[in-house]
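So that we are looking at the same thing, I have put the structure below in structure tokens.
Left out: one protein chain. Kept in place: all the others.
A, B and C are the chain letters, set down in written order, and residue numbers restart from 1 in every chain.
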Amino acid sequence: MDQALEKRIRASFETQAMMQTFGAEVVSVLQGEVVLRAPILPLALQHTGHGHAALTFALGDTAAGFAAATYLPEDAAVVTAEIKINLLAPAAGDHLIATGRVIKPGRRLIVVTATVAAYTDGVARDVAILQGTMVGT
Amino acid sequence: MDQALEKRIRASFETQAMMQTFGAEVVSVLQGEVVLRAPILPLALQHTGHGHAALTFALGDTAAGFAAATYLPEDAAVVTAEIKINLLAPAAGDHLIATGRVIKPGRRLIVVTATVAAYTDGVARDVAILQGTMVGT
Amino acid sequence: MDQALEKRIRASFETQAMMQTFGAEVVSVLQGEVVLRAPILPLALQHTGHGHAALTFALGDTAAGFAAATYLPEDAAVVTAEIKINLLAPAAGDHLIATGRVIKPGRRLIVVTATVAAYTDGVARDVAILQGTMVGT
Partner (left out) sequence: MDQALEKRIRASFETQAMMQTFGAEVVSVLQGEVVLRAPILPLALQHTGHGHAALTFALGDTAAGFAAATYLPEDAAVVTAEIKINLLAPAAGDHLIATGRVIKPGRRLIVVTATVAAYTDGVARDVAILQGTMVGT
């Protein structure tokens, strides 16, 4: 475990107002893997009464972005170049867990994936998978 | 112009709490094309100080989803099966405009695209393009 | 092991002229997972002297499509609705191995992923990951 790395990622996470809006928090930070958790707040619902696709996207994209950041120097910023989401099930339940992973770290382009699962009474159900490219600047 | 269509889309839009959270509004509704507008609120920023990728995604995805809905019966709900976003520039400026379009309407699968532009002092800059698949249920 | 399933997939594979053009063969068939292998033939090269992105795509897409087919009735045909490929490294080496997997089987839409690796002297290197949606007809 790398405490300096985790501290850095958590500090960067705190600067993302969007994550605070969604009530998201960092669950764990490893080299190449970051896990986030968030409730499904009323403010983030869509017309079907479930979490909006953009909530699921926000968590998956951000987890993947921070996973990429674990491979970059401390002063680098990561932004999403592109990312694709396949939605598997409605975002319904007690909370969402997003796991971002680095598939291929590069000097500038970092290929990432993420999975987002919904938990209901401790039981997980995958709601989305993402695949994308992060850029370090 | 189809006033019944526009009224239906606007009514559905109002049920999306996420859109209200972002301060988004419907600009126009045509068969196969829906335009949305939203400010870049402090609650939707990312670590770079610009709008979060998920804000841009939310508007593009929702505009595309409602564009798909214009091809479906009144009682059908549209959900995103998958969508991909390429980010072209930071989401900075006075407000964002998202234009969703239907490329191919189908009985169940509707292929869509969207563009999202940021406006500063009336000047537009494209910030993202999206390409995806909506499903009517 | 399900010999009837494997026999069915192999028979369908033989009807794909494109796969024969690339010299591809079926390595293994399991419920929800199909593995293909192909050489990197001179006829499939791109301007960099490596296998064309379309060769890597062809194998990954086809492996994923047949993985989806393992969940469908014998008389159903599977076609790709959409698929995205992230290329990780040049397609160089002795041969390529593509592994297609079903992430979520559905009544009509089947979400899939695939990985494609290049082997050189028995050593594997990932060259691409894919994520997509297959449709049964």
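Assume a residue touches a chain if its C-beta (ideal position, glycine included) is under 8 Å from a C-beta of that chain, and two chains touch if they have at least 3 such contacts.
Just so we're clear, the structure is a prediction, and the values are computed from it rather than from any experiment.
K.L.:
Just name the one of C:5, C:30 or C:45 that touches the chain not displayed here.
P.N.:
Answering carefully, the residue with contact to the hidden chain is C:45.
K.L.:
Touching the left-out chain: which of C:35, C:55 or C:97?
P.N.:
Of the candidates C:35, C:55 or C:97, C:55 is in touch with the missing chain.
K.L.:
In terms of residues, what is the contact footprint of the unshown chain on chain C?
P.N.:
Residues of chain C in contact with the hidden chain: 12, 15-18, 20-21, 42-48, 52-55, 57-58, 61-62, 77, 79-87, 90.
K.L.:
In terms of residues, what is the contact footprint of the unshown chain on chain A?
P.N.:
81-82, 84, 108-109, 111, 133, 135
K.L.:
Determine and list the chain B residues touching the chain excluded from the picture.
P.N.:
The list for chain B reads 84, 86, 88-89, 103-104, 111, 113, 126, 129, 131-133.
In this section, only the chains that are shown with their structure count from here on.
K.L.:
Find the most central chain, measuring centrality by the gap between its CA centroid and the centroid of all protein CA atoms shown.
P.N.:
A
K.L.:
Mind checking the centre-to-centre distance between chain A and chain C? Centres are C-alpha means, answer in whole Å.
P.N.:
Roughly 28 Å separates the two chain centres.
K.L.:
In whole angstrom, what separates the CA-based centres of chain B and chain C?
P.N.:
The computed centroid separation for chain B versus chain C comes out at 34 Å.
K.L.:
Please compute the C-alpha centroid of chain A, do the same for chain B, then give the distance between them in whole Å.
P.N.:
Centres of chain A and chain B (C-alpha means) sit 21 Å apart.
K.L.:
So which bits of chain B are touching at least two other chains?
P.N.:
81-82, 84
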